[in-house]
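What you see is the complex with one protein chain gone and the rest in place.
Presenting chain A:
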Amino acid sequence: MSPSVPLQEMIRAIRSARTQCEERGVIQRECAAIRAQFRQTDNGGRSHNLAKLLYVHMLGYPAHFGQMECVRMIASPRYSEKRVGYLGAMMLLDEKQDASLLITNSIKNDLSHSNQYVQSLALCTLACMGSAEMCRDLAPEIDRLLRSSNSYIKKKAALCAVHIVRKVHDLGELFVPSARSLLSEKNHGVLHGAVVLITELCERSPETLERFRKTVPDLVQIMKGLVISGYSPDHDVAGVSDPFLQVRILRLLRILGRNNEAASDAMNDLLAQVATNTDSTKTVGNAVLYETVLTVLDIKSESGLRVLAVNILGRFLLNNDRNIRYIAMTSLQKIVSTDHNAVQRHRGTIVDCLKDQDASVKRRALELSLALVSASNIRSMMKELLIFLSSCPPELRAQAASGIFNAAERYAPSKRWHIDTILHVLTTAGGDVRDETVPNLIQLITNTSELHCYTVHKLYRALFTDISQQPLVQVACWCIGEYGDLLLKGECQETEAVQVTEDDVLDALEIVLQSHMSTPTTRGFALTATMKLSTRITDNVDRIRSIVSIYGSCIDVELQQRAVEYNALFKKYDHMRAAVLERMPVIQKNSLGQTNGELSEEPMKESQPGKVKQEETALPPQPAGQVVDLLDLLGGSQEPLQPGSSVGGSASTQLTAAPSSAGGDLLDLLGGFEPTPLAPAPTVTVYEKNGVTLTLSCEQQSESGLTVTLTASNSTDSDISGFTLQAAVPKSVQLQMRAPSRDSLPAHGGAKLTQLVVLNNPNKVNLKMRIRVSYTCQGSVVQDMVQVDSFPGL
């Protein structure tokens, strides 16, 4: 073959350019020359020029000025010029260019050219870039060529027809008869083209598919011939006879056998034969086996054949070739829901593939493993998945983490296991979990009340291991804030307890607050947690107060707002602090969905006046509050009324106490909302002696729930300190006293003291309350008692 010298010279010149700039210079010069040449009407080197332009185009430079030249060249009578012209058309023109229309006529003429190579150029170009217009125009011509006696032309016409059908679906009808007859050809090229064409026709039209079902026996025959026949040097690839044709036939069989019993039966034996006889040592054999498996699994094959197919996939999983393993897993993924048990049998191998070096294989193995998790294998699978998570490539972490969470949620054998698993994920891949993980986990933790102690211990330890994993730190802060008292108790059943002091715990939270690794959200968690501890610890409340006030001038607006509000809680609304900061209720699952955004940012905005259901576990010992035991009113024993005593037997379950409106309106804190609870409710004075007045008002909250507010004031000249109230109610009534707003009464009514009492009267007995008042005034202790028999507003 004679090289086109000018072309090669140009290529050399371009390649020897040392910089991008130099190259551009060369190319510009060349293009100018080419343009000039194009303008000349007739010259011998036309094809070389166009070839040069095409090379330049391939390098990425604009070449649209060559389009018209292509059109001219295609129309040339010289084969050499036509050849390059058509190549140019395929490279430079697509159906969107106007110039492409201009070649339609040339193509039409060339399709009926006497020389098959010219015909072939036209066919090739039409199949490459023919527009719908052109296809419609030339379809009859193509159909005619399908019936020609020339195999070379027939095979090209077949694939050209495929393109036409893809472009203009309706034209499929036209080719059906010819396609049918092509199946009896011996020439493999033609046969292959015919199979592709029939496949295309069947995919486009269900009626056509019906008609072609009759060809299944013929196809089976052809396949048999390929599989059993002796060595054919022409088509042999590593011992497999014409794998390209085999695969296409299998694919067509798949389409024909889908959802059709009869057709599937007809091909059953053949598929079994191919599956067992094909040599699987080389890729090419495996390509055929792969297609066979896909076909078996897609048609209505008998169960024995299906098992055979899945086993082939199982063998693929053990193959040394990565590609084969990858293929096996993609296929198994497709059938994992339909043939779940069959795939489960290969679970071990699949899990091993998690350790594969190749990232694509790993990804597939992960997807498949997650699909195979079930209630029976959850523990062992999770072990493997967690090992995987600790060493998996970063791009797979998020997927692995969320997959693990889903699996854990669906199949967790125990709550403790569930929490452990989530904690494990947070410590390993905390940075890659989704946002809703944090509220989900919090919700899970609140639901698992028996493990609060265990959880908070684990999280406390985890905090010290790694403070950078934000979701983990957030959950840890939340738990410490919520259950810090359990931490301080220093004992835990489920795990080794930590021995920490209040300072240690506050230190931990402060570290989070100050760490540069903490995001603003995390800081918010930490600040709120710190605040919550103010009601759960006894000694270091001042420290908390100072932390909170520091952040009152923080740059971060969110933190600042919180700090200011908490400050206000300390100062003006101290009497509400305990109520506001008490244990969170169990979060309902569906409410999480709606308040997702809120929860993840402001977990402690108790402004949600939700149902305040009491936690079953120990109510936090409140510094000044007293929890009162149930008393028999008539028995009148005062014993249990000791400040700070724990609840003992009264552990009141499920007080359906109504939300106190006093604690409810945090939103208005800054707006200076007056905390007089139950303002509209009538107040009655129940005690008045020695300048000390006690008033009572109550509000029905629910069927059996009632909130009583006691207000005390001092009108004497001297201050009163150590003012405490104790209350007793009939046995069947449940009572809980909230922390009082203060414990001293300044003289001259300087400030009032309020205390909330929450009652639950399920049996609707006649409500009575005995109140004991005690205080110190001018050095002497005064104690008194009053009984309230009627409640205003009831």
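Things to note:
Just so it is clear, a residue touches a chain if its C-beta (ideal position, glycine included) is under 8 Å from a C-beta of that chain, and two chains touch if they have at least 3 such contacts; residues count from 1.
Operating definition for what follows: contacts and distances are computed from a predicted model.
One chain of the complex is hidden; its UniProt record names it "AP complex subunit sigma", one of "Translational activator for mitochondrial COX1", "Glutathione S-transferase", "AP complex subunit sigma" or "Origin recognition complex subunit 4".
Check A:Val196, A:Ile335, A:Leu694 or A:Ile771 against the missing chain and you find that the one touching it is A:Val196.
Residue-wise, the contact with the chain that is not shown comes from A:Asn286, picked out of A:Ser106, A:Thr215 or A:Asn286.
The chain that is not drawn here is touched, among residues A:Leu145, A:Leu159 or A:Ala578, by A:Leu159. When the missing chain is restored to the complex, the residue among A:Glu22, A:Asp94 or A:Asp539 that touches it is A:Asp94. Of the candidate positions A:Ala33, A:Ala99 or A:Cys128, contact with the hidden chain is made by A:Cys128.
Think of the hidden chain as still there; on chain A it touches residues 1-3, 7-8, 11, 15, 44, 51, 54-55, 58-60, 77-84, 87, 94-96, 113-115, 117-118, 120, 123-124, 127-129, 152, 155-156, 159-160, 162-163, 166, 188-189, 192-193, 196, 233-235, 237, 242-245, 247-248, 251, 283-284, 286-287, 290-291, 294, 322-327, 357-361.
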